[in-house]
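What follows is one structure encoded as structure tokens, with my remarks underneath.
What follows is part of the complex, with its chains left where they were.
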Amino acid sequence: MKSAVLVFPGTNRETDIAGAIERSAGIKPHMVWHGDSDLPKVDLIVVAGGFSYGDYLRCGAMAAHSPIMREVKARAEKGVPVLAVCNGFQIAAEIGLVPGVLMRNAHLQFVCSDVNLKVESSQSLFTHRYQAGQVIRVPVAHAEGNYFADDDTLKRLEDRGQVAFRYCDSTGDVTAGNPNGSIRNIAGVFNDTKTVLGMMPHPENATEALFGGTDGKPLFDALAAALV
Amino acid sequence: MKARVHVTLKTGVLDPQGKAIGNALHRLGFPEVGDVRQGKFIELELAETDADRAKSRLDEMCRKLLANTVIENYRIELVS
Amino acid sequence: MTTWEQNPPVKLPNEPAITPQIVAEHGLSPDEYQRVLKIMGREPTMVELGVFSAMWSEHCSYKSSKVWLKKLPTEAPWVIQGPGENAGVIDIGDGQAAIFKMESHNHPSYIEPYQGAATGVGGILRDVFTMGARPIANVNALRFGDPEHPKTRHLVGGVVAGIGGYGNCMGIPTVAGETSFHRAYNENCLVNAMTVGIARADRIFYAAAAGLGNPVVYVGSKTGRDGIHGATMASAEFTEDSESKRPTVQVGDPFVEKLLLEACLELMETDAIVAIQDMGAAGLTSSSFEMADKGGLGLEIALDKVPMRETGMNPYELMLSESQERMLMVLKPGREDEARRIFEKWELDFAVIGRLTDTRRMVLRWYGDVVASIPIPPVVTEAPVYERPWTATPLPPALDAATIAPPKDYADALLQLVGSPDQCSKAWIWRQYDHLIMGNTAIRPGGDAAVVRVPDGNGKALAITSDCTPRYCQAHPETGGRQAVAEAWRNLTAVGATPLACTDNMNFGNPQKPEIMGQFAGCTMGMAEACTTLAFPIVSGNVSLYNETQGRGILPTPVIGGVGVMKDVTRCVDIATREAGLVLVLIGE
């Protein structure tokens, strides 16, 4: 699996996710600097976590307009898979790669902690190593992860099975365990072809037993298996 | 020319910041405070002398960057 | 007579004559001003007076604490650099070094909790990455007033958000800390921040300037009128009206600091840097003096070349500004363009502002005119040092347990104890800190010490903790000082690490009071004894005095930040009791 991880000036989880990819795919991703105009031909594009341009206005707003994101959008529209985590999700939502927006956490604080996630769909190249309904434990770390979409969008998401993960408690109850106020406990969504996944939690920080557990690893294993 | 842009959350979108401010004011002894909403405003210097052109450029800035029109409204004001 | 004295510096427009009042406003005693006159051989200009005031402030000169700090052990075979540089450096094996230091931002945090705490983190991060290290962990030690005090909630909320806001954006995990409450901190909270970084042991960067004629380069953010006189503020006791007339507090920009970190580390991969120093308290003044003094050289700076954020700034303001996210470097000749390219790629300011000279003077120019010319060595060597009078704190009589009534209900007493502000879970604090980023956190906040895997370190890890129990230090400073060190040491061993060295942050009241100085002396002696006995040297530290409001001092609070190493991270042990039926063992007296 050839992959590229985008690096904006304030990206700071690029090494975490590059490590997770390498552990599953056995090959290092290309690290692509935002100012470089050409994105290598790859099987997977990753938009990593961080504070792309300081994120002072709205998270992801400034990065969304960078030339490299135009290129990412063009590739995504041609079907190249995109994994957008945390700040990456915020950026992807800003340019409409995935539906919805991410607002300030309802309690207004940054939150870093392990959360339980219910895998809503195992029918995607990102989630086929999970069982639908499975509860996994991975961390979140963000101040603006409060997912919001209007009713029509939500209906469409639900109808087409585009909700990838929901926050839940350890029993899988998706009316509990919400760390940020997200509507319908939504933690991650697909685009309509399920080739783009945007999610707030950090599966990359749950890929080693001693460092956050291994519940995030199947996601990278799934990509490595699907994108050979 | 100087311009001011106000960005507010659309009605119906929950405003936790406003709510937190309201609660804090109550705690501090201001029971008369009712609903509170918080927004941001941005002041810009523009090298532009034509008001109409300035407005249309500002509108473009708002749509492209300053506001997320899914959840936010914006209002443009030329100050001088 | 040197050429400088033939052409005495020009004064700034409207420069006031130097009166005893102006001298006092600069925090210099009449006696100290006499020293200034002797060194200068003439009346100083305002710029020069400003420089002396900053360099001789308690914050920069350690004038009250120096004699005591000398008693602390600072050496061990694994110590690469002890106190005196931006941070301490120890050898952790595999050709790697750990670089760390703790620093206080108490006064600014009381005035503007979010920005004060945030810029405290920013400052300590710069101290560590100027030496060539990539920061891998942040720690914070916090003391607040009575939880019921009307200001406490606001301070706690702001400080915690500020620490998180800066560290989270930088992408450095905040992995440990301590938080406690006592009414003695009501008007004077303590915010101590520590950073631990990793560098190659053979690529450490120091502050000593070298190479006649070498370019002196300014990088980072532009200079504004932030915190002018901040260094002097940090050295003066608070008065009732300090909230109204106080000078501006600096605002931090963690995004720019992240860029500065990456740009500096990128330039450090080349061999273009001769010396580098961050601009912290007393900004350009202390950084330029330190570099020149350590290198035994002179410096000529064209202040008009300094990137400025505002119009109408003058040399006095430029020398004393505490704008954040700035660095001063000496480059090898001819390497300016290479360095410029890197800083411009990261969208940072870059300006060649001066050259090294052999005059051992600091000559400051403003559009060609000399506005200050100060001999460097005496500013440093003749800085005032005080052996302040002190009175020892007597050992309090032992409490007779029989005089204390037993609790009526032990279960209730236990609940009260674990539910008290000092003992309760601090998860609501560290949940606001990204403690997982970088993916190396093996033991998270909430245990005795954090354990963080060292990147490219063959599976080894560092254990990190911060400790101090101020009420012990108040009861008996020597015992309290010993205890703080011993607790840090124990916390490191408890997770399975070998303790190596520590940093300290000495937070005390007004040193001009003999009983406060007695607390300082006692704590230092206790710490020295414990550090020596445990072979746990102090390699860096910070002193914050005058933590006092309306004549009431804080509790003596010498915070110890300890660092230990373990060869195999998989062997670390945390405090979780994993299964039922295991045996609990109590070790020790």
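Every chain is named by a letter (A, B and C) in the order it is written, and numbering of its residues begins at 1.
Keep this in mind: a residue touches a chain if its C-beta (ideal position, glycine included) is under 8 Å from a C-beta of that chain, and two chains touch if they have at least 3 such contacts.
This is a predicted model, so every value here is computed, not measured.
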item: Full complex expressed as chain labels with copy numbers, beyond the one copy shown; value: A x1, B x2, C x1
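Here is the rule we use: only the chains that are shown with their structure count from here on.
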item: Inter-centroid spacing, chain B versus chain A (mean Cα positions, whole Å); value: 29
item: Centroid spacing, where centroids are CA-atom means, of chain B and chain C in whole angstrom; value: 39
item: Between chain C and chain A, distance of the C-alpha-averaged centres to the nearest whole Å; value: 37
item: Residues on chain A engaged by chain C in the complex (per definition of touch); value: 9-10, 12-13, 15-16, 19-20, 35, 50-51, 53-56, 109-113, 139, 141, 143, 202, 204-205, 207-208, 210-212
item: Residues of chain B touching chain A in the complex; value: 13-14, 16-17, 20, 64-66, 68, 70-71
item: Touch list for chain C against partner chain A, complex; value: 161, 164-165, 168-171, 253-256, 258-259, 262, 345-347, 430-442, 453, 569-570
